[in-house]
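Moving on, here comes chain A:
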Amino acid sequence: MSVVAGKELRIVGFLCNWCSYGGADTAGVSRFKQPTDLRIIKVPCSGRVDPLFVVRALLTGADGVLVSGCHPRDCHYTDGNFYARRRLEMLKRLLPFVGIDERRFHYTWVSASEGQKWQQVVTDFTNRIHQLGPLHVKKENEG
Partner candidate 1 sequence: MRVGVFICHCGNNIAGTVDVARVAAEMRKLPGVVYATNYMYTCSEPGQEEIKQAIRKEGLDRIVVAACSPRMHENTFRKTIEKAGLNRYFLEMANIREHISWIGEDKELNTNKAIEAVKMAVAKVMNNKPLYSSSFKVNKRVLVIGGGVAGMQAALDCADGGLDVVLVEKSPSIGGMMSRLDKTFPTIDCSICILGPKMVDVVQHEKIKLYAYSEIDEIKGYVGNYQIKIRKKATYVDWSKCTGCGACMEKCPTRNAYDHFNFGVATTRAINIPFPQAIPKKAKIDPEFCRQFTKGKCGVCAKICPTGAINYEMKDEIVAEDVGAIIVATGYGLFDLDKFPEYGAGRYPDVITGIQYERILNASGPTSGHILRPSDQTEPKTVVFVSCAGSRDKSLGVPYCSNFCCMYIAKQAILTKDHIPDSQSYVFYMDIRSNGKGYDEFTRRAQEEYGAKYIRGRVAKIYPKGKKMVVRGADTLLGTQVEVEADLVVLATAVISAPGAAGMAEKLHISYDTFGFYVESHPKLRPVETNTSGVYLAGACQGPKDIPASVGQGSAAASKVLSLFSKDMLESDPAIAQVNINACVGCLKCVKTCPFQAIKEEVLRNGRKVAKVIETVCAGCGVCTSTCPCGAIQLQHFTDNQLLAEVNAICQS
Partner candidate 2 sequence: MAEKEYAYYSGCSLEGTAKEYDTSLRLVMKTLGVKLAEIPDWSCCGSTPAHTVDHVFAAALAARNLAIIEKMNTHTVTVPCPSCLTVLKKAHIGMTTDESFKNEVNALLDEPYEGKVTAKSSLQVIYEDIGLEAIADRVTHALPDLKVVAYYGCILNRPPDIAQFDDPENPVAMDKVISALGIEVLDYAFKTECCGAAFGVPKRAMVNELTHKILSMAIDVGANCIAVACPLCQQNLDLRQEQVNQTMGSSFNIPVLYFTQIMGLAYGYSPDDLEMDKLVVGADHLIRSRIPVEEYRKMKEAEAAAAKKPAKAKEMKEEPKETAKAEEN
């Protein structure tokens, strides 16, 4: 059991270490309450996020995937999020072509100081996924 049945759906988040992971920490320190569905994977930079990680997650069990990096122009590594933006936009447009609702994948920018924005992003995205419901209705007997 990975999520609490009936209460949670499976949401994977890829957060860049410098901005969004820090933003999530800031939200935590400020005790900004959030839904519990999200599971966070720390990456150094949103530019590290191969779109195929998102595909892998969506194909193997995730109901939603969230990628969050530094605001454009404020990347700790100068250009990482600029690459991320292109790649993730490409993926967002490809997903519906293979029958996956693009709303299940969201990418955004949250800085380390934006604890409140992080709370909002997590809450809104989780609500959205709950509205869409589970992606994997009939579970394949795999894995």
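If you want to know what made the cut, all candidates are chains of the complex that A comes from, given by their letters.
The working rule: a residue touches a chain if its C-beta (ideal position, glycine included) is under 8 Å from a C-beta of that chain, and two chains touch if they have at least 3 such contacts; residues count from 1.
Since we're looking at a predicted model, the values are computed, not measured.
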So chain A is shown by itself and the numbered options are 1 or 2; which of them touches it within this complex? 1
The answer for chain A against candidate 1 in the complex is residues 1-4, 7-8, 10, 12, 18-19, 21-22, 24-25, 27-29, 31-36, 39-45, 47-51, 53, 56-57, 60-62, 70, 73-80, 83, 87, 111-114, 119, 142-143
